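Starting off with a structure, shown below.
One chain of protein is taken out of this complex; the other chains stay put.
Order of writing sets the chain letters: A, B and C. Residues in each chain are counted from 1.
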């Protein structure tokens, strides 16, 4: 029988940024209900958040351990199907592991874990559990990113030669971590963020987007990281050279001190036959260039798209979709996979980032940090 | 006690465009649950749609009359709080009237009704019922539209002198109504659309957006309508001169045969001290011009915004919101109003379009048609 | 023998805007030398200007009459080939007539003359003289305008259905004519400007651009003019409905009180098969839309252009050309025509605006003023 999937949330109390994003994104397509949560390590706060979210009182838990245990005890037609983990990085591994081991699927925010070791351990847990893990590299959920990937896969661009990717923000230009900005505080703290600052927070998005669109692995990087904010031990800026597995070369520029930039993730890919360019802040167009034709601009549900792009557009051309819709695409594809499994369908994995993407991201962080420590020598990813 | 509001839907069976938009938009902010529906005048189709939407079988109704009657009989803590009417124009009035008379609030798609008479009748029904009616002129739900309105209200632009508004689409460039395009078929049929074609479908959005941002009434229009599609009796194109109540002048251009245009609603407002420009297809920026300062571009949750704009942004600057989010703002503000009433709070109406906006829209259509019949003479709105 | 053409200038003393533009534009392509001038009705000023422009003292004249007479007396291999008239509108007719009658070709700034009568008289003078007259509707000299026109002519867009043209400036938003702004002073003075204000100054450009690109005549207009500046008797703003000879419809919006606009001339043309859009402030791209293909952006010397566009680009793709280069194209084509005549070549007229364009412009002004006086009734152009 067809039914909505039931989600439990770990972290993301009222007032959090990313918890709210996960809630909205999972709601858009009408396939998922939030039914329970452990929204804070403080039980009182957790319950207050649950109440504000209209949850039933007995499903607002004081800790994620409690939630996982208690939900497991509920009848199958009531208990949650999966958890969404939206805590800071250092709180990803333990709840993900426990949830998987208790038989729940997992959606986890990025980067996957605090350390590479944890990620590799988690990969095994996923495998052993037979459950699904989706990593919210949400930008790959944009229709124009799907179109870009499909164009590369179909050979429209020919062999890729050059890439540029950047993810620029300016919100850490000043010492906001010294104010009561919780978002900033944990991100500059290596105990909560891991060895990468901007690298983990946004660099992994850039790395993931590049590998997703090109279908090529980054094999080597040379990194020069900046720590411009006074007293910061983690990078808040980075400039990287890239080499890809097919011989293509490129640059990556990331920053959280690029003053005035809001959320400027952008990518350019140059091939032997064509090129493409996409900007997250204006996500509803894909700019393409060609040897002997004028520049062409693709739009969601517009003319000339591949099916992969058409699949993710929810509304007619010219009706812009944004950040939440792209995020929702991850949830939708994840939900479709669970439903297929529940129905006993034998389908191939639908299209969303997984634990393998998470490990790529962690390796990217580690390689960049090592290169930077060694005056920007090339380091294998 | 705090709870989600319960929505019933009239029209909008699986596969419909605008029904799906209403469902997604009402879901985003987590304040509303779809609990029942009469999705089609065909009972079987209605039930199939309800099932596909995961509704309980006994709340998938065969007709809106059945739904309203049966829901009324349900206990207060179960029955729907309001209906969303997402049928073609000729099917707005009757269900809205009945729902209101049975004590349900109403969300109604635009234009308000088939005829101006119906609209004026509905206005009385609303008044007598003491219930709320929201009209989904969704574009006013954009953060940058709120900013634009606030800037005018605060006098930043000075006295308004000139306006330009356009709403251009190209999807009726060919005879799509002769294919199995249901969207097109009813829109070109005066029995279902009313006396306005493009006028009602998109012209009312343009009119509403202009009056919303400027706070000024259009007092006179001179219209030259086009019927370019072979055999069309309703306008599929229109060019209008505008005069506003304060002496400002302007143009409106609307079209559904502007080949290649997707959903190009755009407005420019020129005042004595400043000017503004907004494009729906790129909704996350508001362009402003000044006597002695460079052009300034505002963005949602970016620098320098009025509170009215900040209120509606759900995510940080640089994270684009789109069509669904703007639509959701109408639902959110409507839901907040219902909640306030339910709580016995004495608040002022929160900000969403109402039956009065609907009547303005109908008068606009009628004036445009009359002007066009008389070789574009000026007609009072 | 091949040689540079020799130009004499009437008006355009040092400090003038349009005189300097004509000098620079005529110099770019290396085909024309400025050899003499009557730069001011004040002989002293005229001579000072000529000196500052490095002219020989005996070819700096105190009046245009003197220049025409004296140049005529010079040996053929020294005397000027043509005059460029860059005075205010009321000073176009007399010098143009005299120059033609003395056997000189003429370049004249727009609008052609102060009155329609003068224009029609001048048309006869041109005809009788056998000499050439170029009118500097400079915007038609842009490569992307040539491409636009060629696309329409080749039927790429199919039958034209809808047009939008606008020419928006803001420099008369305040009473600059009360300051020592000479540009403003004569433009708001009907004795020097004629019966049109913005209509003549920029409206004629809009009208000419539209007819040039579409190859269609505007047959009727309905105009609502504004006089927003205190005490102004001439229009400083206008909103117009347009009907073209083939049944297409459209709008024109012009203004010199559109605060913050710099020189925003823009046009959109919608056909049955394709559409195009061009913005003067960003002249190096032509946006096109299609039934079943994505949006395509053409650029000067870029891919996919017609020969007509390639002919006017001076530098490789990506090297922007601007206002002066477009202006220079008028001069170049005019010079090529003179050279052909001088060489006894029998070529067809090369591509530049002529006295006929000037008469169209004057008729446009007159029709708009008449319509406006009669509360925007339709008036034939």
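We adopt the following convention: a residue touches a chain if its C-beta (ideal position, glycine included) is under 8 Å from a C-beta of that chain, and two chains touch if they have at least 3 such contacts.
These figures come from a predicted structure and were not determined experimentally.
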item	value
Visible contact partners (per top-of-document touch definition) of the missing chain	A, B, C
Full-complex contact with the absent chain, from B:3, B:295, B:349 or B:373	B:295
Hidden partner chain, touching residue among A:115, A:147, A:166 or A:263	A:166
Chain not shown: contacting residue from C:101, C:117 or C:262	C:262
Subunit B, residues in touch with the chain not shown (by the definition above)	290-299, 302-304
Missing-partner contacts on subunit C, residue numbers	2-4, 17, 20-21, 23-24, 27-30, 34, 51-54, 169, 171, 261-264, 280-284, 299, 302, 314-325
Hidden partner interface residues of subunit A, rising order	161-162, 164, 166, 170, 173-174, 222, 224, 226, 228, 237, 239-243, 249-251, 253, 255, 257-261, 268, 270-275, 288-291, 295, 375-378
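Definition applied: only the chains that are shown with their structure count from here on.
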item	value
Euclidean distance of C-alpha centroids - subunit A vs subunit B, Å	34
Interchain centroid distance [CA atoms averaged], subunit B/subunit C, Å	44
Approximate Å spacing (C-alpha centroids) for the pair subunit A, subunit C	55
Junction residues of subunit A, two or more chains touched	299, 302
